[in-house]
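A protein chain is absent from this complex, but the other protein chains hold their places.
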């Protein structure tokens, strides 16, 4: 493990190139905004480490996630929305293997439907939704969790897309944030899981049509999540045939396993 | 939901046809032994329901798991070992969708490496292993769990394959059984998860070369697990766009979202 | 275990006797309303059992919870508010021991601060609160959970006291219901835990000044919870000194344990 945490911010990067209103919010892409925010957000966590930041986007070769880059990556952030199907299964497989080895993964907003998130969860990851420029208020349920470090009891986003329950996910190992929506719904917005040796964090806010990733509290959550998700180990998959650690008692299978079964009266 | 629980015992059914020693233990296949055992094992659970039992095997058309059969199935048992790769992805997808809708799934022994189990877990599901005719002792960790109903504090299998930790699975929602092995290892042997609306139980014992599925305690565990895994609901996947339940406050976005951002001083 | 589930509805029963406005809502006490509701609410759960219903109140001898009554009780409901301190520690100890043996406990609303709930949780069980006649909307997060059987996706209570996060509880084993409040807060409203061999359910609604326990959905939740919390086993506490199950290898401690330590070079 290097001294710095090596981070890749991955972005689909289509909305920003196709829609001027969205380009106005994220002129160089959400990935650039997020990388800049991570560069500038000092984590209040004791022992917080510096970051080595890079970005990657869908339309780069191998989506910018070559085996070599992923191999050196400690924490991967993932934003995707309308082109989930264009992400190659080979790259998804590669990312999954790295998570199971210990790499951290932070899935943002509409990334709930990404191939990688659904594959790690094993579920559909569906939810209710609505685009109505409505207020979201995020409540901190576990103020002692590293991802909540430095946050107030709650914070607001004046305009966001609504996501509502039931969110089809396995019960989170830790539930850090819950969202209240003006229109009457609520949502498990900050959810932690371990998969293999890696940590996965899902963070709800971040609809492309709003300046959510410019929000200081949102940036704080993501900066904390990077520290939390940094690998603790790196262990490749193994399924070893191993010798006994204790002497086994001598067995009398001379009459064969069928004999054993006959002896028990289970078969004739 | 019908009155009876509709059960399919799925078996790869290759070892029994290729290896006379294994055929001697399971002359008509493990699936037949398991179905007969389920037919005869009265569940000690209050409110236990009768079973409607069927079997299916790899070499039947669609592996015996047509859409119509799966549609009517409440609980599916799965034993596979050397032909996991031959199970078609379309059938795996179909089984997964049924589990997420509410169908129960009981994965047996070497089924830890089946496509369906790995897909629902999101992990490699690797482990340590050894074939050495050694003793396994299963300890009941949660005697109040329905799957443990009627079991003694521990029970033994005189000869089994060893599986050892670390078992690469998400932390079980409930850990019912732990195995002690003569050779010095231990294992999380009875593990429960919920995925979508369905329940998943992994049960370790059942190497094909031993008469494990003739054991009364093993049969009891599986009979209980069928009761536990029976569907509570059946809900198809949805991701609906929904109207607000509360009146939203009037918004002033006339200056556009970029204007909002400018107002906040986030962009020039 | 008897055929019927033996239920005691425990109520502090002070507000109803002291405050005419509350007496108008619950003329014979909340316990009577709840017992009547349980008598009349058919559970949609498969295998649901009939109930044998009784009540108990604070001012009865031993709070109506003699050792004999508790001994025969399967599921205890608990509503208390302003007289938690008057509940005797001996009775609390008795209830705790029965829960750990397998009895179910359903803690209602202001019972979050009861001695028995705090003792089983090990935490303060504090929360935010407000009495402002505001709307509560309860969302079903786990529609497959037995406690959610027959419920719609969400249901509303037009007037309730608000409880807000952070609710100081151990992370629930299962989170069934979440509440949205008109005033901007949210709350983990239907929470399940296992303690010892018993099941504990906390259910938020039920401020004495509103007719909450006359609501059909609230009654449905409580009726389902009784079925869910019914004992699966009854096991008294034991801490046995046990003989080995396997032959231990001969030990050479003739030089004493200090010798062992010296040999390892750990002490001189």
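Things worth noting here:
So that you can tell them apart, the chains are marked A, B and C in the order they are listed, and the count of residues begins at 1 in each.
In this section, contacts are C-beta pairs under 8 Å (C-beta built on N, C-alpha and C of every residue); 3 or more make two chains touch, one makes a residue touch a chain.
Keep in mind the model is a prediction, meaning the values are calculated, not measured.
Interface note: of C:69, C:195 or C:234, the residue touching the hidden chain in the full complex is C:195.
Contact with the chain that does not appear here is found for just one residue of C:54, C:150 or C:184, C:184. When you scan A:31, A:94, A:145 or A:207 for touch with the missing chain, the hit is A:145. The omitted chain makes contact with chain A at the following residues, 1, 46-49, 102, 137, 142-146, 149, 154, 173, 182, 194, 197-198, 230-233, 235, 245-246. On the side of chain B, the interface with the absent chain consists of residues 137, 139-143, 153, 164-166, 171, 174-175, 178, 180-181, 184-186, 188, using the contact rule stated above.
Hidden from this view is one chain, which touches chain C at 21, 24-25, 27, 96, 100, 113, 119-124, 126-130, 132-135, 158-159, 162, 164, 168, 170-171, 173, 182-185, 193-196, 209-211, 214, 237-246, 248-249, 251, 253, 256-258, 260-261, 264, 266-267.
Keep this in mind: only the chains that are shown with their structure count from here on.
Using CA-based centroids throughout, the chain positioned farthest away from chain C is A. Homomeric contact chain A/chain C is classed as same-residue, with over half of its interface positions used by both copies.
Chain geometry summary: the mean Cα position of chain A and that of chain C are 34 Å apart. In chain A, the residues that touch at least two other chains are 164, 171, 184-185.
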